[in-house]
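Reviewing the structure listed below.
A protein chain is absent from this complex, but the other protein chains hold their places.
And now, subunit A:
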Amino acid sequence: EIDWSDIISTVEFNHSGELLATGDKGGRVVIFQQEQENKIQSHSRGEYNVYSTFQSHEPEFDYLKSLEIEEKINKIRWLPQKNAAQFLLSTNDKTIKLWKISERDKRPEGYNLKEEDGRYRDPTTVTTLRVPVFRPMDLMVEASPRRIFANAHTYHINSISINSDYETYLSADDLRINLWHLEITDRSFNIVDIKPANMEELTEVITAAEFHPNSCNTFVYSSSKGTIRLCDMRASALCDRHSKLFEEPEDPSNRSFFSEIISSISDVKFSHSGRYMMTRDYLSVKIWDLNMENRPVETYQVHEYLRSKLCSLYENDCIFDKFECCWNGSDSVVMTGSYNNFFRMFDRNTKRDITLEASRENNKPRTVLKPRKVCASGKRKKDEISVDSLDFNKKILHTAWHPKENIIAVATTNNLYIFQDKVN
């Protein structure tokens, strides 16, 4: 029986890969830290251990609409490290918070007026003066909220993205995108607004948004209709008109009731190089060259066998699942999750793909993962799994790849798996 609040809702490595943050439905953030490499045991990279955990968001009540505001953490994004402390942004549906995570490994001892436990001494008993000194103590990691960016979103926040200027960031909800300055909490600029004057005319919503990794004036946002718009903030203050529109033409004879639903983009991620972007829709992962708007340059089928199951996937709402996707550090491999605790990797150079499983039952620690195969139809070979025996409650929606090494973090419903490639 899974405790609802333990369901992992986001996973993100920091810029160096030393820290890994997870957010859950209970509004908590857990940060893992990679052990510093043991010089003697150079055959494996350091393991990740719990570094800090804190309650980021609490549930709230929207009095105007009588709606609950969930404390679920939708996204976490790290700031690059500038000093000894680490900073991250975490957001739920309505409020974004900037958290400072700092270490304390020394404390002052030898106060004149206070005992070691904090009680004040009777001043009349003080006969000599001494200078307090800092003494080492057990490492304590503290998290404190430094900024709270609230009340800027009428709809539910789905994305936050820090600009390459490291001063501003964007937050996107279903209909609007706002630009914030990290230092200023009482004001934000609206840069995209797709809310129609008449809500009856609503045909699409914003599903994800991200800043370009190098150009601080450029960002993209994806829609529920399968389009991606690239906007340039130098063009105008309100970027309602896109600079580029990425859309793959659809053969109208192929259209079905499900077409629009499965074309809805659940995640968009720029490559580290900034030349490409990747989108995830229900059945596939697409790589787009920013210089070509009329179709993606690469398409990878994640679980095409589900196309003949769309009716039941619509009935059990699985067709609305929002899978994320990620690049490896060199942009040569992309990864995304699927059902039955399977996740998939596609090598863009060799065009080879692999399906792996994140589960304790089938994999012992420190053994190489065995590739999995789903049998779509016909005779099932030994070790293959048939589509009908897939567990659709075991979804891998969130995955992350270490920015520099081949270490991946894969979140099943309420467990976090960290895999690394064999180092010899």
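The rule we apply is simple: a contact is a pair of C-beta atoms (placed from the backbone, for glycine too) under 8 Å apart; a residue touches a chain by one contact, two chains touch by 3 or more; residues count from 1.
In this section, contacts and distances are computed from a predicted model.
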item: Among "Leucine rich repeat containing 49", "AP-3 complex subunit delta-1", "Protein O-linked-mannose beta-1,2-N-acetylglucosaminyltransferase" or "Alpha-endosulfine", UniProt-listed name of the chain not shown; value: "Alpha-endosulfine"
item: Among A:100, A:146, A:181 or A:225, residue touching the chain not depicted; value: A:225
item: Of A:12, A:174 or A:281, the one touching the omitted chain in the full complex; value: A:174
item: Identified contact with the non-displayed chain, of A:83, A:253, A:349 or A:367; value: A:253
item: Residues from subunit A at the interface with the omitted partner, ascending; value: 3, 5-6, 8, 22, 24, 26-28, 30, 50, 53, 55, 58-59, 61-63, 65-70, 93, 155-156, 174-175, 199-205, 224-225, 253-254, 256-261, 264, 307-311, 314-315, 414, 416
